[in-house]
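Every protein chain of the complex appears in place save one, which is left out.
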Amino acid sequence: MLRKYFPAISASARREERIFYLFILPWLFGLVVFSIGPVFGMLGLSFTDWRISLDNLQFVGLENYTKLFADPIFWTSVGNTLYIVVGRVVFGTSFALLLAILLNQKVPGIPFFRAVYYLPTVTAGVAVALVWIWIFNPRLGILNYSLKQIGIQGPNWIFSKTWVKPSLILMSLFSVGPNMIILLAGLQGVPKELYESAEIDGAGHWAKFKNVTLPMLSPVLFFVIIISVVSSFQNFTEIRVMTEGGPGESSNVLIWYLWENAFIFLQLGVAAAVAWIMFVILMALTGIQFRVGRRWVYYEGEA
Amino acid sequence: MAPRKRKQDVSWRKSIKGRHAIGIIITFALLIPLGIAFILPFIVMVSTALKPLNQVFAFPPRLIPETVQWENFADGWYGYGYVNFTTCTWNSLKITVNNIIGNLVSCTLAAYAFARLKARGKNFFFAIVLATMLLPNEALVVPQYILFNKLGWLDTHLPLMVPPWFGWAFFIFLLRQFFLTIPEELIDAAKIDGAGHARILLQIFIPLSKPALATLAIFAFIGNWNNFFGPLLYLRTPDVQTLPVCLVQYQGAYGNTEWHLMMAVATIAVIPVLLVFIFGQRYFVEGIATSGVKG
Partner (left out) sequence: MSTEKLSRRAFLKLAAASGSGVALAGLGPLSSIASAQDQVELTFGRHWEAAFRPRQAEYDEGFMERHPDIKINITYNTWADHNNVVPAWAAAGTLPDIIYVHGSRATPWAHEGIIIDIHDIVTADEEFNVDGMWEESVRLYRVDGRIHALPYDHGPIILGYNKDMFDAAGMDYPSEDWTMEDMAAAAVELTDPDAGVWGWDGRLDLGNGGGGFFTGAWGGVHMNEDETEMTMDTPEVRAALNHWYKLIHEDKVGASFTEAESFPNSQPFRAGVAAMGHIATWSTPSMRALANFEWDVAPTPMGADGSRYTGAFGSGYGITPTSDKPDTAWTYLREYLSLDGMIFMWSLSGRGSPARPEGLEVWLNSDPAPPNGHYFLEAMFDYAVTGPPFQSLAAAQVSNVLSTQAELLRLGESSVDEAIAAITEQGQAALDAVADDM
């Protein structure tokens, strides 16, 4: 049985294995000390009636989970989450890639533009609420003002049941900075020789992009997509600051639902259950991506 | 280094003459209008920092303040004597620098192992790296707080400064992806020269991964500099508090928020990040092609 996972290996392979474990030792140590306890604690607590105090906890079995599955708002928030995740990943990744390509061009002023496109990521935090009023407020915002100039009556954005989710996706485009930088670093890493030899073969822009850029960038792009899915699931700054799940429940996403249960309703056991459901959904999605990724991600280092 | 840089600087002039002129026009046609939208949050912040409080929400809104109140910066920084931004900034700086170094060291080691070393159990542990990214932090807040209390670390910088030395899944995964793009032949050549893994990592991977490492450093800088919830929870005494937590002290219930002072200090707080970004940029643009190693 163990043989299957730990087949006999040569002495040099064993040496390499020792180095592997030596190198991951700090991470492994941190995992055991800082993460294992809290993570399994959360798992255990999701089967209790934990509200705040850890004294006199009652084991309630799957009650927190069945309660969730019976709550229509939970299902609404699952739907909202998937809507926003798909939107953020598709548009966010494409937009980040577009910006990375633009910022990788040899045109004057590029360092300035790179800083500009990264600015919203830096100025987030406290400024965020004020900033969004300036941009998205249907009455005062620059967005609707601009639309008015070209004769379009802008929607109510985050104050409309219909538009709140697209608004949140649009807002997320302002924080593509990190993904843009990762992709830019990836683009910078593509050896110039590959482009040169492609040019010799007479390849045009598109052919170069498709045959050189994309394959060489694919490990990084793969990372960006995985991370985008995860962060779209977990990001709730805008939700907390701007919509608090509203109007109605139309922007109530799982992370807000979790937060609300934990820190507003003081239902920490229920919140723990939500966390585990989110974890399982993300596990499944990430697993699928790794499976699919094998088909399109090209690793230079892997023979 | 120097001649290559000059070459880079003039290359756009050459290409303007060529058939890329249209490409440059398209690039600018996209970069400029989008750039205006992206610079707006910063301008709103600075503009608010310069206004008197009763004009912050004046209607109709004005981007350029009617009266410029420069003293907001000094007033904000010195607060009411009960929020010490000098101490907060120093604490933030100390934690941030420590955490960048900690993350760089621990994540580089683990990422190299996951990218390039063969070992039984590797896939299992890599799956765990990924899995730790998938649990929502908000759910772990309370158990982690209990843990740090048990360790006796509360109200010290330890809960913020120790874990970064033990890796972070996001960065390990990020670096692993970059390390996977480095050509295998380079390693083989080094091995033939008798280099061990430590040398391969130091002499090949790290120089070749400058953009990725710079990316990691920038992310770690911003993440730690702006970290709010950790310090909020773990620190209590004003003397150990960090900048983001100090910043919200201008926020009051029932609309008693002093937006102008908060934005003034927020503007000051952004400056180090901007400087790091602007000066760190050259590392993003120094890819394999310019670092002197041929693939």
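Each chain gets a letter, A and B, in the order it is written, and its residues are counted from 1.
By definition in this document, a residue touches a chain if its C-beta (ideal position, glycine included) is under 8 Å from a C-beta of that chain, and two chains touch if they have at least 3 such contacts.
What you are looking at is a predicted structure, and each value in this text was computed from that prediction instead of being measured.
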item: Contact partner of the left-out chain, one of A:F29, A:F159, A:Y195 or A:F209; value: A:F159
item: Contact with the hidden chain (one of B:A111, B:V141, B:M161 or B:L175); value: B:V141
item: Options A:I133, A:L147, A:L214 or A:M283, residue touching the unrepresented chain; value: A:I133
item: Sites on subunit B contacted by the missing partner chain, in the whole complex; value: 53-54, 56-59, 61, 79-83, 141-142, 145-146, 149, 154, 232-233, 236-238, 248-259, 261
item: Residues in subunit A touching the chain absent from view; value: 51-55, 133, 137-140, 156, 159-161, 245-249, 260, 262-266, 268
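Keep in mind that, in the parts below, only the chains that are shown with their structure count from here on.
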item: Distance between chain centroids, defined by C-alpha means - subunit A, subunit B (Å); value: 16
item: Contact footprint of subunit B on subunit A as seen in their complex; value: 5-7, 9, 13, 16-17, 19-21, 23-24, 26-31, 33-35, 37-39, 41-42, 45, 54, 98-99, 102-103, 105-108, 111, 113-128, 130-131, 134-135, 140, 142, 174, 178, 181-182, 184-193, 216, 219-220, 222-223, 226-227, 230, 233-234, 236, 255, 258-259, 262, 268, 271-272, 274-275, 278-279, 282-283, 286, 299-303
item: Residues on subunit B engaged by subunit A in the complex (per definition of touch); value: 8, 11-12, 15, 23-24, 27-28, 30-31, 34-35, 37-42, 44-45, 48, 59-61, 105-107, 109-110, 112-122, 125, 128-144, 146-147, 163, 165-167, 170, 172-174, 177-184, 187, 197, 211-212, 214-215, 218-219, 222, 226, 228, 244, 247-248, 259, 262-263, 266, 270, 273-274, 277-278, 281, 284-289, 294-295
